[in-house]
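Only a single protein chain was left out; the remaining protein chains are all shown in position.
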Amino acid sequence: QSSVTLSGVIDVGFEKRFSGDPFKMTPNRNGTSNWTLSGSEDLGGGLKANFQISTSFNADDGSIAAHTINDGLPSPAVTCPSTTSRCNNTSSLGNNGMFVGLSGGFGTVRMGRPVNTLYGNALFANGTKGVSNYDANTLLARDIAGAANTVYVNNAIQYHSPRFSGVQVQLEYAPKESTSGKNGRGLAIRYDEGPISVTFTNYLGATSSTTQKSVNQLAAAYDFGVARVLFTWRDQGGAASNADNSYALGMTAPVGPGLVYVSYNVRELAATDARSVIAGYKYNLSKRTQMYVNVANGNSALNVPGTTPAKSSTGYGFGLQHNF
Amino acid sequence: QSSVTLSGVIDVGFEKRFSGDPFKMTPNRNGTSNWTLSGSEDLGGGLKANFQISTSFNADDGSIAAHTINDGLPSPAVTCPSTTSRCNNTSSLGNNGMFVGLSGGFGTVRMGRPVNTLYGNALFANGTKGVSNYDANTLLARDIAGAANTVYVNNAIQYHSPRFSGVQVQLEYAPKESTSGKNGRGLAIRYDEGPISVTFTNYLGATSSTTQKSVNQLAAAYDFGVARVLFTWRDQGGAASNADNSYALGMTAPVGPGLVYVSYNVRELAATDARSVIAGYKYNLSKRTQMYVNVANGNSALNVPGTTPAKSSTGYGFGLQHNF
Partner (left out) sequence: QSSVTLSGVIDVGFEKRFSGDPFKMTPNRNGTSNWTLSGSEDLGGGLKANFQISTSFNADDGSIAAHTINDGLPSPAVTCPSTTSRCNNTSSLGNNGMFVGLSGGFGTVRMGRPVNTLYGNALFANGTKGVSNYDANTLLARDIAGAANTVYVNNAIQYHSPRFSGVQVQLEYAPKESTSGKNGRGLAIRYDEGPISVTFTNYLGATSSTTQKSVNQLAAAYDFGVARVLFTWRDQGGAASNADNSYALGMTAPVGPGLVYVSYNVRELAATDARSVIAGYKYNLSKRTQMYVNVANGNSALNVPGTTPAKSSTGYGFGLQHNF
């Protein structure tokens, strides 16, 4: 049937995060294992209906991350799974991006659980992947308010304008689900032309039932041909001035039948800033199948879960990713 | 592969249920988002093997309703998700209809979690959809015993006879899962000929470990061409005589490239009866894609969750449904 496409990814590997950590099987350190239904229908007159239902999972044990149900309130202290109504214990569809919408000359509209505008415009060297806890997204995303701190955002409608001379405007609105919550919203301006990509994003999320917090993000990339350099910087409103910024500087370069990447990631903290370096090589067995190896180092302030007391640590991993 | 068909629906929109309610994203107010595996195999001699595995979900956050596991006992007071064994916290397949069975000259047999006989023969103006809590099914289904109060029924076997002069007999049997429970069963007689549909259904469900409750339903529809009029009436056995009936009177009419519908729904209560009117328009962008708008009004006894104190309320919604 031509109206739906079935595709996905399965990624399994091994890693050791630090000295003393068990060498263990860890999924999704290069890509995100998922299965996806998607499609596009031509409605005539340049108008299209589009949808996607993409569900990620851990390919080593089949678990699917329980997530907080977005009700417009800030993230609760509960750890999911839990019996509180704020835990979506039974989530199993669309956690990797889900929407239905229309596109045409006016641009694109999506409704559902699309990619967060903040994340969709972050430019990382490796899609934030690599050894667990050292990756760019872990450093940049921590402590960002409400819906903004996950890659996908529930209950959101997004509008992406057409590109005019390479410039696109993106709007996101995630209305609160209860009267005591706060709405989320995102605004991005993006410029893509030839080797250059530049984006600015502002995200406003709830931090309590009466206050919101604003996050600004500037990201840019330039493709030199032999290598692509990428930079993402975030300023978290409402935080102390010595603990409000985080950034990731990365590079990718084609080497042989694969890609080398490296990223240097910093998150400001009141005392010593957390810093990590991740690097790796992705070797293409084919267009759809890839072997990968990762290494990472972090300072004591990175405080990888499981290292006690906090100390500088080095981790590594390798694995296999197959796209279907 | 010709042995399985992959299809589904994704429906996302917005609604405001009453004055003071947040205007928020709400899925499934026109269709039910689902993904479905189905197929039919010709076994020769007119015999066929048929199956369906259809799973519904909320396309705004990916959640899948946790439901009570049917063990032949009446619905427990627990709210799922919960850690009690009566909650199917991990349900994620077939909640939108699942069966395997055979069909042939003798009729059709299905085993699994098919459409409840009571619901399968209800005639609503709009498949019970519209603004949340005002719809016909919410008014008619509330307080109906055991397995009968959900659209699909676990652990059931159903037989549908062939049609003789438009008449079909339907039998359902849902045996208890534990010795202390009670069996469920359904019986329907249905007549469909030209513009006329008439059905009578009796359903017997458990209300405690020793008692059962009987529900009778009469439903009829007539297609006048310019409009189709539909009526469903339920009498709940064992309830007080001033609180045992509920009914829905509806109409659908093709208007332009779409369909208008309206439904008037009443549920008897000991004091004031709950009443609602829902109406809407479904606009076809194509055979597979539809935009819709809904309005609804209810009296104070309808008591839409969130309206405090109970008062008359008006709600509305709109959205987009895509079938794949």
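Order of writing sets the chain letters: A and B. Residues in each chain are counted from 1.
Here is the rule we use: a residue touches a chain if its C-beta (ideal position, glycine included) is under 8 Å from a C-beta of that chain, and two chains touch if they have at least 3 such contacts.
This is a predicted model, so every value here is computed, not measured.
Of B:116, B:132 or B:155, it is B:155 that touches the chain left out of the display.
Contact with the chain not shown here comes from a single listed residue; of A:10, A:102 or A:274, that residue is A:10. Here one chain is not drawn; of A:25, A:47, A:220 or A:243, the residue touching it is A:25.
Residues of subunit A that touch the chain left out of the display are 5-8, 10-14, 20-25, 27, 35, 55, 57, 59-66, 79, 81-83, 89-92, 285-286, 288-289, 319-322, 324. Although one chain is not displayed, its contacts with subunit B can still be listed: residues 1, 3-4, 6, 37, 39, 41, 43-44, 47, 49, 51, 53, 55, 69-70, 72, 81, 83, 85, 87-95, 98-102, 111-113, 154-157, 174-179, 181.
In this section, only the chains that are shown with their structure count from here on.
Note on chain placement: the centre of subunit A and the centre of subunit B lie 38 Å apart, centres being C-alpha means.
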